[in-house]
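Worksheet: one structure, shown below.
Note that one protein chain of the assembly has been removed; the remaining protein chains are unaltered in position.
After this line comes chain A, so read on.
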Amino acid sequence: MVQCIWPDFEWLSPGSSWGINSDPFETNLLNLGVVIGILAYFGSGLINSLLIERKQAIEASLQDADNRYAEATARLEQAKGGLEAAKKQAKNIRIQGMLAMDKHESAMFWAGQGAFKEIEAWREASLRLGLSRAKSRVQLRVSRSALKRAQEAIRSQLHKEAQEAVITNNAERIGLLK
């Protein structure tokens, strides 16, 4: 059952009939030579032109890739420059913003202070006005009550003899005036 898996090279044996056939007609050598010659002549030209064309296309695409790389690098540099400029601008804007914020803050502060002062002055004025009004009212009330008391005192103390004495006194004074 077990076989040796190996070719039996019969042609190595002395009885084998290996050989070379040198008859050009039997082996078709002449026609083959012509065919190979024509094929080599035209085929090599065709293959060469194809390969040259392909090489040129590859070189062109490599050149194109290089150009694109250079262009992309330039764009990258440009973009980096733009980024730097934008960063600077952003920094400036931030500083200006801070300054403007401070300025605005102080302006607001001073404006608040002014308003506060105005309100204070207005309050003072209101107070003064209120005070003067209160004073005048108090004065009016006091003078009225004094007048009233005087009237009451006068009314309580006024009688015929006193009146006649006052009139007489006054008439004497008028008579002295002559």
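Heads up, the rule we're going with is that contacts are C-beta pairs under 8 Å (C-beta built on N, C-alpha and C of every residue); 3 or more make two chains touch, one makes a residue touch a chain; residues count from 1.
Everything below uses one rule, namely that contacts and distances are computed from a predicted model.
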{"item": "Hidden chain of the complex, named as in its UniProt record, picked from \"RNA methyltransferase family protein\", \"Aminomethyltransferase\", \"Ubiquitin-conjugating enzyme E2 N\" or \"ATP synthase subunit a, chloroplastic\"", "value": "\"ATP synthase subunit a, chloroplastic\""}
{"item": "Option from A:V34, A:M101 or A:A115 whose C-beta touches the chain left out", "value": "A:V34"}
{"item": "Interface residues of chain A (partner: the chain not displayed)", "value": "1-11, 16-22, 25-32, 34-36, 38-39, 47, 50-51, 54-55, 58-59, 62"}
